[in-house]
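Structure first, commentary second.
With one protein chain removed, the remaining protein chains of the complex are shown where they sit.
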Amino acid sequence: MLYREAGDFKTTYVADSQTFPLKLDRIGFWVTMAVAWLVIPFVINDYWASSLLVPFLIYAIAAIGLNILTGYCGQVSLGTGGFMAVGAYACYKLMTSFPDINIMIHIVLAGGITAIVGAAFGLPSLRIKGFYLAVATLAAQFFLVWLFNKVAWFYNYSASGQINAPERLVAGVAVTGPSTPAWAQYLICLFFVTLCALIARNLTRGTIGRSWMAIRDMDIAAEIIGVNPLKAKLTAFAVSSFFVGIAGALFFSVYLGAVEVGEVFGIQKSFLVLFMIIIGGLGSIFGSFAGAAFLVLLPVALKWIGVDVMGWPTDLVAHFQLVIVGALIMFFLIKEPHGLAQLWRLAKEKLRLWPFPY
Amino acid sequence: MTADATPYVTEDGRQIGGVMMDLRDITLRFGGVEAIKSISFDIREGEIRAIIGPNGAGKSSMLNVISGFYKPQEGEVHFRGKKRPPMRPYQVARQGVARTFQNIALFEGMSVLDNIMTGRMGHIKSNMLAQAIWAGKAQREENENREAVERIIDFLEIQAIRKTPVGRLPYGLKKRVELARALAAEPDLLLLDEPMAGMNVEEKEDMSRFILDVNDEFGTTIALIEHDMGVVMDLSDRVVVMDYGRKIGDGTPDEVRNNQEVIDAYLGVAHD
Partner (left out) sequence: MSADFLYGIEVVLNGLMAGVLYALVALGFVLIYKASGIFNYAQGVMALFSALTLAGIMSGQVPFAHLINAIFGTDIHYFGWNVPVLAAIILTLVVMVIFAWCVQRFVFRHLVGQEPIILFMATIGLAYFLEGVGDLMWGSDIKTLAVGLPQGGSLWVEDATSGLGGDDFYGFFIDKLDMVATVVAIILVAGLIAFSQYTKQGRAMRAVADDHQAALSVGISLNFIWVLVWSLAGLVALVAGIMWGAKSGVQFSLSLIALKALPVLMLGGFTSIPGAIVGGLIIGVGEKLFEYLIGAPFLGGATENWFAYVLALLFLVFRPQGLFGERIIERV
């Protein structure tokens, strides 16, 4: 009965275009933020950070990035892994070349470099569309991984071909390197997630976002009514890659600490992030979070059920995971192309009207 | 052919100015097929210009040429007295040419409000960084655009559906939203591709009223394609008749109605 818009009048256009039009949603949002910022950092331990929360936050950034490109602008990319690698290697080169500069700046710069690379690989999108483009982004994926594998300059000529994150401090606390406390890992990721989500939200509800969606829904008509397709597509590629690059930088420097490019940023990663936005919901920021949470939780949950409860061997559970993920993708595409976010929205719409069905 | 371009005032008191858009010897080919064969006509400031003709006559192709989507192989487009250089469709749109489409081309995944807001694309000056922060200039601009859009929403009487996703609307309303999106651009020249196709009499009357009001209140020049002869004859100041890519008639509704070639090709057979 409480969750409704009756009586919640808007008197300005500013109030009308805010993120959470309903009061209860706004309260829910601030409670979530308070818990994320003020409660979790004090109770988090290594297991929760490394197996759930930190990967969830980082994947959420990557998913927001891909969602901007695919969900909002309609350009399917299979190069997410490659672009994450750009972010990771840019961050590594910056960290080792300019050790005195704050790591936070490095991470943002890594995002910026990825944005430039992403926009360059986005250029063909002006000529080719649909899955031709999807396949073309595979060129980025394979080329970038090969590049970071073969050109020794990128990994500072280390014998193993790996890159290792040196220890860096923010406000006197290590955020990268082996001695990083779990809460610091968590907080730095949370900071970037909050920042990225905010930027993404602002861009998608404004002019740029509308030009992306116009291109997605009907590109020819969009151009005829005045959307510059070059600008719309390239900004989508750049903004998307910016987020994906930040995710890659965090994934390497904060989460893993050491990276072998083919293993960590291979094509499987591209698919994983794509699956997150399909399951979570194309064209939804909230869906990016939902999808990331779902696919980070799923293997942990399956492992718990399969290995710990049922006592099955791990490889059998891994096979089941493939089957389940594949089936879920097909299920969501058939039943609910807007993913978990849409299910959530429908539930809320029902709730608004409750207890009256219409 | 076009008479001299001296401004005059119509019977119902509207100002008709000089030539706004002049199409000269336009020829458009797709492979071996000539969709438009050396057609010339002009559109004058403030008038309602109709393009009629049987199916496949090349009318929609003509609109596509005007809005820059098709590039004619021969001929010139003159806009406001200057030859138009080759430009992309969005640049044409930003010069003040807006249009609607024969098969509704709304953005199905967006709300009515967002659809109409995209029409304001040419009026945005704030950059991406400002939009990312959503403060200052970007927000001010968003509000100004919103006000302009709300005026059009009021004008077309679609207040109740502003937040509805376009995909859920019935056909007639979609047509109206598409008109709203074109109007949001505050165009000088409005191209309407069969604005009343598939509508019932009542909806046609509504749409006719809107078209006349737009022309009257905003002084917008309108070029429209329409099959309903009654509507065309009532609305338009001058009519171009096309058949098989050629122009077979051009003049006031009365002149066209009495043109033997037009009667043979179109009116006599196609309509009552």
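Structural remarks
Letters A and B mark the chains as written, and numbering starts fresh at 1 in each.
Going forward, contacts are C-beta pairs under 8 Å (C-beta built on N, C-alpha and C of every residue); 3 or more make two chains touch, one makes a residue touch a chain.
None of the values given here were measured: they were computed from a predicted structure.
Within the whole complex, the absent chain has one touching residue among A:Leu69, A:Val175, A:Ala232 or A:Leu274, and that is A:Leu274. Touch with the chain omitted from the figure is made, among A:Tyr13, A:Trp48 or A:Phe142, by A:Phe142. For the chain left out of this panel, the touching residue among A:Leu52, A:Ile220 or A:Leu298 is A:Ile220. For chain A, the list of residues touching the undisplayed chain reads 74, 76, 123-124, 127-132, 134-136, 138-139, 142-143, 145-146, 149-151, 220-221, 224, 267, 271, 274-275, 278, 310-313, 315-316, 319-330, 333-334, 337.
Convention: only the chains that are shown with their structure count from here on.
Each chain gets one centre point, the mean of its Cα atoms, and the points for chain A and chain B are 42 Å apart.
Listing the residues of chain A that touch chain B in their complex gives 13-14, 17, 199, 202-203, 205-208, 210-211, 213-214, 216-218, 220-229, 235, 239, 283.
By the touch rule above, chain B contacts chain A in their complex via residues 67-69, 88-90, 93-94, 98-99, 101, 105-110, 114, 117-122, 124, 126, 128, 131-134, 138-139, 141-143, 145-147, 181-182, 185.
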